[in-house]
Structures are given as structure tokens and as C-alpha cells.
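What follows is a short report on a single structure.
All protein chains of the complex are present and in place, except for one that has been dropped.
As written, the chains take the letters A, B and C, and residue 1 is the first residue of each chain.
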Amino acid sequence: GAGKNLTIAVIPKGTSHEFWKSIHAGAVKAKLELEEQGYKINLIWKGPLREDDRDQQIAVVENFVARRVDGIVLAPLDSRALVAPVETAQSVKIPVVIIDSGLKSDRYSSYIATDNYHGGQLGAEHLANMLNGNGKVILVRYQVGSASTEEREAGFMNVMTNKFPSIQIISQNQYAGPTRDSAYKAVQDLLNRYGKEVNGIFAPCEPVTIGIMMALRDMGKAGGIVKLVGFDAGTQSVEGLAKGDVQGLVVQNPMKMGYLGVKAIVDISQKKPVEKKVDTGVQVVTKENMDQPEKRDLLYPPLDKYLK
Amino acid sequence: MKTEHQPILDEQTRRVNLQQVINLLGPFLILAFVVMFFAIIMPGEVADTFFSAYNFKLILTQTVVVAIGSIGMTMIIVSGGIDLSVGSVVALTSVLGAVLIKSGSSMGMMILAVLATGGLIGLLNGVIISVFRMTPFIVTLGMLGIARGLTKRLADNQTVNLPDIALPSVGLLMADPDPNGYFVAPGIAVVIDLAIIMALVLNHSVFGRYIFAIGSNEATARLCGVRTRLVKLSVYTLSGVFFGLAGLMQFSRLRQGDPSTALGIELDIIAAVVIGGASLNGGTGSILGSMIGALTMAVLRSGSTQIDWPNYVQEIIIGTVIILAVGLDKWRQSRGRQ
Amino acid sequence: MKTEHQPILDEQTRRVNLQQVINLLGPFLILAFVVMFFAIIMPGEVADTFFSAYNFKLILTQTVVVAIGSIGMTMIIVSGGIDLSVGSVVALTSVLGAVLIKSGSSMGMMILAVLATGGLIGLLNGVIISVFRMTPFIVTLGMLGIARGLTKRLADNQTVNLPDIALPSVGLLMADPDPNGYFVAPGIAVVIDLAIIMALVLNHSVFGRYIFAIGSNEATARLCGVRTRLVKLSVYTLSGVFFGLAGLMQFSRLRQGDPSTALGIELDIIAAVVIGGASLNGGTGSILGSMIGALTMAVLRSGSTQIDWPNYVQEIIIGTVIILAVGLDKWRQSRGRQ
Partner (left out) sequence: MSVPRLRITKVKKCFGATQALRDVSLVVGSGEVHALIGENGAGKSTLMKILSAAHSADGGEIQLDGQVFAPATPLEARSAGVAMIYQELSLVPHLSVEENILLGREPQRLGWIDRSERRRLALAALAKLNQQHLPLKVPVNQLSLAQQQMVEIARALVGSPRVLIMDEPTSSLTQVDTKNLFEVILRLRDSGVSIIYISHFLEECLELASHYTVLRDGESVGMGRMTREALPGIMRLLVGRELSEVYPRVPHSVGATLLEVTQLRGVLKPRNVSFQLRAGEILGIAGIIGAGRTETLRALFGLDPQIGGEVKLRGSSCNRATPRAWLQKRVGYLSENRKEEGLMLGRSISDNLLLSNLHPCATGGFINRRRQDRLASSWMSTLGVKARNSAQNISDLSGGNQQKVALGRLLHHDAEILLLDEPTRGIDVGSKAQIYQIIGQLAAAGKSVIFISSYLPELLGVCDTIGVMCRGTIRTIRPAPEWTEHSIIATAIGQDEN
């Protein structure tokens, strides 16, 4: 229905990572604020069952189009596969706001995300600076076909190879797989082989960061012997940062994405103009600066306040 | 003597006919049950959109890949086998399609190559299973890994994206030609035609009967002069072509080659076939049943998304329905006996 | 007449013993083959670290979860069944462990609850399978979804993290007590002990004999007064406890409850059991074989990562080895007959 009574579907890539929880919390935060302004928002939170199943996410979007919701906030699993359902939605006048990952189309209403490539670059620079510009590093990739992590990996590779020629990348073609367990196993095996020579490791997302951290602890190489730069703030990775087992985390602002996504839908329904592209920012957090207030908000998002 | 046997034997025939009818109705009952379940628990406005023609078309489109896979899988399961490599084959063929189109091949060539690749993998499975007499479960479990690996190799570990101009023709098969009317995507028509043809083949052709015979008792079939190896080989090859076709549909739906697609779809397909009345011991099963089974799974998925349940509820409910559906079937059959 | 047969009988007896020995050796041969393969193709420095005591311990640790699962799965497969829900049960129990520890329960209580939960799900599977006579494949396929859904519910859709002080005691089971020495993680010792006990039970106890009888011909077992339902129920329940234990090990390994863990692990476990010489038709299989099968899979995984092959090569090779291993077994057995 029009007016102030809105059903909004928020569709993440998955549902079982803290990152998506933060987006959810942001969306709820927006809903609460809007309800104080007299709106009535029915917020639906629904992702595909698995984080890499494009087909299922397409089906989820299609189903909400069939249900004629008033707006969709979508973190597309894939920049192209989701084009068709998004265009269908727009063609039946359901506004779609893209968050987190890009879409190869311009028929969406707004795009609110981190610059992932830049994030990868930041990570590379931080790692290289800690190593004083030389040494041996490993890039452990996440999963085949995940656009956001691939951009981070590309950004990392770009800076490492172009800006720091005396750093040697000794392994960069192993994928950690979707879970902490698969990451843990893969990294254990990698470290058994390269453990003696490696000086630094980069992980493009949270499960991989934790897998590496656990494997380093097992081998007695944690605490800075091998420098680890990870991505995203999760309970365990932040804890690792505090303990000194992780030397840096590239952190995004997922709550902001969820928050702005819902707000944008409401703005569109009220015929207010929205920006086509919003950058929510990315920065490196280290043990030294993690207590600064604005970093604290990123590392410890107030999930409990908004989710139940 | 003749007259003496008559009553019991007639009764036997009648019973069997009745049971056949009940068996055919079985999957419909389950589908009806699921639909009714949603009709009852859905709040008004959700139900309005759920029970609309548009949504019906949508569900049909979402069924296509699993339905085509079920046609092939029905043959395999009736013949007493199983194929776990479907998901990987669907991924491989859909990536192959994308790679070919990207490198400028024509649609016709691409379709041919995709179906041939599906058939080739089926043939390979079939050779190992029938010539070396290895358990289908293990052979196709191995093939699951091999085909998935090949897919990633072929896709060079990333999604294969197409130039924009290719997209409309690629998407044609699975695109709704008319979102506000009653025409359906061509893919749906393909499924219906193929299902009818394969149902006829399975029930009325010599080949079809041999598939049943092998699934029911392979040793006897062989002794009766059925070329069991050849038939099994053909079953896996033909099913492979169907899985290739499913890959084509998936490609058309995603409009890109995604090496990680269709992971675990084999379990959905097997569930559809078994809900449709087939037994994993071989010798029973029907295409019509499998189609209804596939539709049931799609309705469940779609319904639970639209009704706005969290994912875990959806997983629990689908798991429960699979068990209930097959249990209901069992119960119905044992009732039919008495 | 008797004396006439004697020499032949002796030779025959010898042959039989030889064949039994060959059958037992089978899985070892495959493992030896895989190890040799790596020894040959690995470049020197990689081989040095790969064939080190440390790496051997590492591989053993990585085998633990699959190995414990294989013990349960062997029983189920020997009894003629199958269990696809293992992965979900491992996830559910490991998340349960984390939730309990987080809410302040003692280690002992947690272990008890985890094992009981595994057993309970096994019991549920067993009841549906044996009392309602439904195909294990379908029942456990349904349970796969149900248990995964429950896991996500329990974990509230995110990983369950523990307070720092709890970590060391939780991780104890799977932690290497001494990275430079020869002591292994307690979990490995647990596996070895359990494997020995269960091998004795399966081969030498009345219960074990009943399991083989049911897998070989359930109708005969029933006719001979075996309480087939009770035995099957016990098999699924006991195996469920093993799967719960596998979940405990996974929890101890990850030191957190991850609801998406162990996805698809059932296929690894089934492959291990079949590489170990079991037939999916029931009636054959051995715990020792399954353990070697699990180790083979782990060596393959670890070797392909350390040799730094791209993942797709790894997938292709593991798929191929699964098929080859079982084919080799088949070939060996048919040779033994002649």
C-alpha cells in the first residue's frame, strides 16, 4: 500500500554471519526511527539458505516481486545473475536498493556499499608497511565467484605487486571455502608447507581471518610472528585484534548499509530524490587505535539493542 | 478348476487396478495438501498474491530445472541406480554454455554442445557403472567432484559473464514473455512436452519396459536376453542429456555461467522423484509423479519465502514434508494392500 | 570319498584365508598407493614437510571428525541403511555444545547433552525407518533439513562465540599437547579406542552378527527371530551418539559453534566407508577399513593443498580416487574368486 504503511524486504547474501546481523540491525534501527515518525514498516528479513546459491537468491527476489512488496533492499550474490529479477521488480514499480555488492545494471534506485577494491588496497598497504616493504606473504582467497571478496583480493594483489616489488607472494591460489572449518583445514595445510618462511597473511573476509588465526595459534606463530591482516569485524576477529593475534582488520560499516537501504526505500516511496551511489566507507583498525570511539562503534555494533 | 480360481484371481486384478489408480493419485494428494496448508495459514493479502496467475507462472519457472533433472533421474532410479553428480553436471554445462556464447558460438551450436556434454558425462558414468559393475552411488559421487572441478577449471574459477547483446537471446528460454498475461516461458512448455514423451517411452516402449525390468531384477532381465549393459548405459547417457538440458535452462535463467551453481540440487531432484512415488530400490516410479513431486518442492519453497518465515523454519518444514510425503505414500500403499 | 576330497579342501581353505587377508589389506593398498603417489610427485622441500611427524599428527587430527562419523556410518551401511543427516547432526551438536558452555554449563554436562542429542536424532531416524518401514535415504534426507534448521534456530543464525576462559578446556580434546613431540591430541586416542571397541562389537558380538544379518537379508533375520526393528533402532541410535561425538570434536576443534559447519560431510564419510570395503547394499563392511578410508581422504585433501594445486585439481583428483579405489576393490575381489 502507498502512504505511510510499507512492507520492505531486506535480502542479504546469507543469514549466518555477523556481518549480515549488523546489516539487519541497521535496517531495524531505520525502521524504529521511521516508526517514531509515524510510518508503519513491515520489515521482512530473508536470505537464501546458502551464501553462494544465486539461483535461490533469484527465487527469493522473484517471490517478493510476486508478493508485491513496497520495496526491496538487496545485497546481490552476483553482479549479473540478479540483474533480471531486479529489472523485473523495477518494471512492476517495486523500487530496489542495492547494498554491499554491485549490480551490472543501472535499473536500480540506489547503490549503498563499501569500496571493496579500496579495502583490499588498504589491507595490502597496512601489511606491507608492517613488513617494512619486504618478506614473503600469502593471500588465502575466499570462494569462487564472490564479487566483493574478489575485488578485495584484486585490490590487495594490485598494491602488493605494483607498489611493493620486493615482497614475494608465495601462494595466492588456494580457496578457503565457505566455512571456518574449511578455512581452518586449508590454512593448516598451507602453513605446514610455508610456515617456516611466511611473514604475512591477508584474509579477504571474516571466516578466513578466523581460520588463519586458529591455525597460527596452533603452530605457535600467532601474536605477530606471522603478521595477519583480516577483513570485517566479528566477535572472534576483534578479540584476536585485542589479543594481538591479528595485526589489523579492514573494517566496513554494515549497519550503515542496512540503515541507509531502508531509509532510501522510504524516501523513494515519498517521491523524495535519492543518491544513485553512496559509499559507506572502509578503514583499517589496529590494536593501537581500536579504542577510539568511532572505531568502537564499528567493532562492537550494538546488535542486541536492535535485534530482539 | 477354472471357475474355482476365478473369484480370487479377479479380486487380485481388481485390487491391482485400484492400487495403480491410488498410486497415481498419491503425489497429487501431497501437492493438494501442501497447497491447502498454505491457503489456510497465509494471511489474506499474502494469499491473494500467492494464489495469483502471476505467481503460478513464477513457481512453474522455478520448477523447470529440477523438473527436467527429475525426468532423467526417474529413469535412473527406476533402473535401480542413482545419480549424485547432477548438480555438478548442471553447473558444468551451464558454464560451458556461457563460455561458448562468450567466445562467439551460435545459440544452436551452444545448445548442441551443452546437450552432448551432458550426454558424455552420463555415458562415462554409465560405462563405469555397467561395464565395471560399480555401485552408482559411488561412481556418481566421484563424478560429482570431477565435474565440479572441471567446471571451475572451465570457468577459470569465476563467473563467466556475457556481453550485453547476448543476454536477451540467452535468457529467452526462461523469460516470462508477458508478465501480465497467461503465456509462459518456453522452458515450461519444453518440460511439459518432454515429460509426456518420456512418460510414453517409459510405459509403452520396449526400452522403457527394459528399464523397469533391470531395476526390478537385473539378473533375470539379463537371462531373458535384455542387454542390460547397453540399456543401463543408454539410461545414464540419455539422463545425462536431460541434465545437460537442465544446465541449459539454468544458464538461461542466470544468464551467466556460475561454477558454484546447483550445488546439492541432486538431493532436491531425488526427493522430487521419491515423493512422486518411485522407490530407491528400483522397479517403480513414474514421470508424472516426479513432475508433481518437483512442483510440490517448488510450491513449498515459494510459499515459505512469501509467507515470511525465517530460513530455519523453511528448512525444517521442507525436511518434514519430505518425510511425511513419502510416509503417506507408504501408508497409502499398505492400506491399498489390505 | 572323504579322503579323496581332503587335499582339495585344504587348498581351498588356504585360498579362503588368503582372500580374507587380501580383503582386509585392500583399503591399506589404496592408502599406500595415495601416499606413494604424493611421495613421487612432490618436490623435495614439500615432501620433507609433508612426510614429517608433525604433519602426520596434523592429518590425524583432521581425520578425527570424519573417522568418528565413519564408525557410526559403517554400522548403518552394514545394516543396509544410509544416513545423510550426519553433517546437520554434527553442526547441531557442536552448536549445542557452544550454547551450553556459553550459558555456563559444565564440560561434563555439555558432553552428556551433546551425545544425548545425537542419540536422540538417531533414535528419531531409527523409529521412522524401522517402525514405519521408510527408506533410510529419504528419512535422513528429511532429517538433514530439519536438523540444519534447528541448528540455525539454536545458534540464532550466527556463530556462537565463547568467553576466553572457556576456550582452553573446550579445545583440549583436539589440541596438540606438544607440537614438537610425538604425543597426539586426546581426540585421536578416543577415535582409536572407539574403533577397536566397535570393530570387536561388529565382528564378535551377537548384536554385530544381527546387524550383518539384517543388512544381508532382513526377511531371513526376522524369520530367525532377530528383533529387526529393535536392532535397526539401536543401530541408528548408537550411530547418532557417534555423530554427536563427532559434533563434540568439531566443536572442540573450532572452539565455537558454527551453524554452517560440516555441510556435505556425509558424502565424505560415506566415501570413506565405501573405500573401506563396505557395500551400500548392506551386509559387508569393516570398521578398520572405514578408518583407513577416512585417513585416505584426509591424506588426499592435505596433500593436494600442500602441493599447492588449485582447488579444482584437488576436486577432480579426489573424485577420481574415490572411483578408482572402489573399482580396485571390486577388481581385487573378482580376482580373488577365480
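As a convention for this text, contacts are C-beta pairs under 8 Å (C-beta built on N, C-alpha and C of every residue); 3 or more make two chains touch, one makes a residue touch a chain.
Quick caveat: nothing in here was measured; it's all calculated off a predicted structure.
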As a test of the contact rule: which chains in view would the missing one touch? B, C
Option from C:105, C:135 or C:216 whose C-beta touches the chain left out: C:216
Among B:186, B:283, B:310 or B:327, single out the residue that touches the unshown chain. B:283
Thinking of the whole complex, not just what is shown, which of B:40, B:165 or B:219 touches the missing chain? B:219
Spell out the interface residues on chain C facing the chain that's missing from view. 8-9, 11-13, 15-16, 200, 204-207, 209, 212-213, 216-217, 219-227, 283-284, 336-338
Against the chain that's been left off, what residues of chain B make contact? List them. 1-2, 4-6, 8-13, 16-17, 204-207, 209, 212-213, 215-217, 219-227, 283-284, 337-338
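Methods note: only the chains that are shown with their structure count from here on.
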Need the CA-centroid distance for the pair chain A / chain C, whole Å please. 35
Give, as an integer number of Å, the spacing between the C-alpha centres of chain C and chain B. 30
Could you list the positions in chain A whose residues touch two or more of the other chains? 15, 50, 144, 175
Two or more partner chains touched - positions in chain B: 152, 157, 310-311, 314-315
Would you tell me which residues of chain A are touching chain B in their complex? 15, 44-47, 49-50, 52-55, 58-60, 62-64, 66-68, 78, 80-81, 83-84, 88, 91-92, 104, 143-145, 150, 175
Touching residues on chain B, where the partner in the complex is chain A: 46, 49-50, 52, 54-55, 58, 61-62, 65, 152, 155, 157-159, 161-162, 171, 175-176, 179, 250, 253-256, 258-263, 301-302, 305-306, 308, 310-311, 314-315
For chain C, which residues are in contact with chain B within the complex? 84, 128, 132-135, 137-139, 141-153, 157, 264, 267, 270-271, 274, 279-281, 310-323, 326-327, 330
